[in-house]
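Then we have chain A:
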Amino acid sequence: MTPVELLTRLFPSGHEVVAGPFNTLAGRAILTDGAAVEIVGVTDGAPLSPEIAIELAGSIIRIVQDGKKTPIVLLIDTASQRMTRRDEMLGLNEYLAHLAKVVTLAGLSGHRTVAVLYGAAAAGAFIATALAAQTLITIDGAHPSVMDLPSIARVTKLPLEILEKKAETTPIFAPGVTPLAATGAVLENWTEADNFSDRIETVLTLEASSDTRDTLGEERGGRKVAHSVALRVAAEFGKAAR
Partner candidate 1 sequence: MIPEEIVRSPSWYESSARNRITGLLDAETFREILGPAERVMSPHLELFDLPPAFDDGVIVGRGQLDGKPVAIIAQEGQFMGGTFAEVSGAKIVGLLRAVTASAGTPDGVSAVLLLLDTGGVRLQEANAGELAVSETVRALLGVRAAGIPVVALVGGRAGAFGGGGIVTACCSHVVISEQGRISVTGPEVIETNKGAEEFDSRDRALVWRITGGRSRVLLGGADSYVKGDVASFRAAAARSRNAAPPFTLETMAAEQDRLEKRLSSYGDCRDTPEIWARAGLADPASVPDIDDDAFLALLSEREIKHDAR
Partner candidate 2 sequence: METFTIRARARAPLPGTGRQAIVGVVASGNLEILLERSETDNDVVVDVATSARGFRAVWEAVVADFVTRSSPGGVRFSIHDNGARPDTVTLRLLQGVKLLETQP
Partner candidate 3 sequence: MRDWTRQKTERATRMDAAAPFADGKVVAADNATDMLRRVIKSGDRVCLEGDNQKQADFLASCLAQVDPADIHDLHIVQSGLVLPEHLDLFRLGIAKKLDFSYSGPQSGAIARALDQGKIELGAIHTYIELFARYYVDLTPNVALIAGVCADRDGNLYTGPNTEDTPTIVEATAYKSGVVIAQVNKIVDKVPRVDIPGDQIDFVVEAPRPFYVEPLFTRDPGAVTDSQILMAMIALKGIYAEYRPKRLNHGIGFATAAIELLLPTYGEKLGLRGEVATHWALNPHPTLIPAIESGWVEQIHCFGSEVGMDRYMSARPDVYFTGKDGTLRSNRLMCQNAGLYACDMFIGSTLQIDLAGNSSTVTPDRIAGFGGAPNMGSDAHGRRHVSDAWLKAGREAAGGAGPLVRGRKLVVQMVETFGEGMKPAFVEELDSLALARKLNMELAPVMIFGDDVTHIVTEEGIANLLLCRNADDVEQAIRGVAGYTPVGMARDRAKVEALRQRGVIRRPEDLGVDPMEANRNLLAARSIRDLVTWSDGLYSPPSKFRNW
């Protein structure tokens, strides 16, 4: 799905989004009630470079500085972070963190943030973009991942076939929308048949001030213990003070 097709289905009442440098886009869209939504995005599966991260973060900072608390929808089709010596030398970790921080700050500042993943996102780029928003929606065909299975096979020194077999029994490590949704990363996956416009408007109204992805993972059975462990730590924290 192209960004324009996606925008048209999400915001049939209108959108004015322009391509920025380095495979980014930015602009505005109108909801059916006439309310405005800010759009920021990355396209064409571009590996996330310092340039892209700083461009996206800059757009979001300007939105927050605007002070209108407009909802922000992030349209994501990236890859992993760009893997070059130069980017690491320049502190790619800071650029990715800066982007994640700015998206999070927008949420804390009263902007509803929703990421719509319509392509790929992997590893650190996934964390800095799609996973940084309060809510993550995937579109059928989206491909989120931490690392592809052949690479996991190499690092864990397990044969690929064995890994593929294990992936059938648990969503804990395999790439893709289904396992990631089971662990709570993805709120909803929309298919071709869905009315994206209705859906996004519903999602934008959801309360999202706290991070409930571990609860979701527990409910869906993909992350059975994370939420309860976090709760136990929190419960003990006060006791440990005394």
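These made the cut because all candidates are chains of the complex that A comes from, given by their letters.
Rule of thumb we're sticking to: a residue touches a chain if its C-beta (ideal position, glycine included) is under 8 Å from a C-beta of that chain, and two chains touch if they have at least 3 such contacts; residues count from 1.
Remember, it's a predicted structure, so these values are computed and weren't measured experimentally.
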| item | value |
| --- | --- |
| Touching partner of chain A in this complex, picked from 1, 2 or 3 | 1 |
| Complex contact set, residues of chain A against candidate 1 | 50-51, 54, 57-58, 61, 64-65, 80-81, 83-86, 88-98, 100-102, 104-105, 108-109, 123-124, 126-128, 131-132, 146-147, 151-152, 154-156, 158, 166, 169-175, 179-180, 183-185, 211, 213-214, 217, 222-227, 229-234, 236-238, 240-241 |
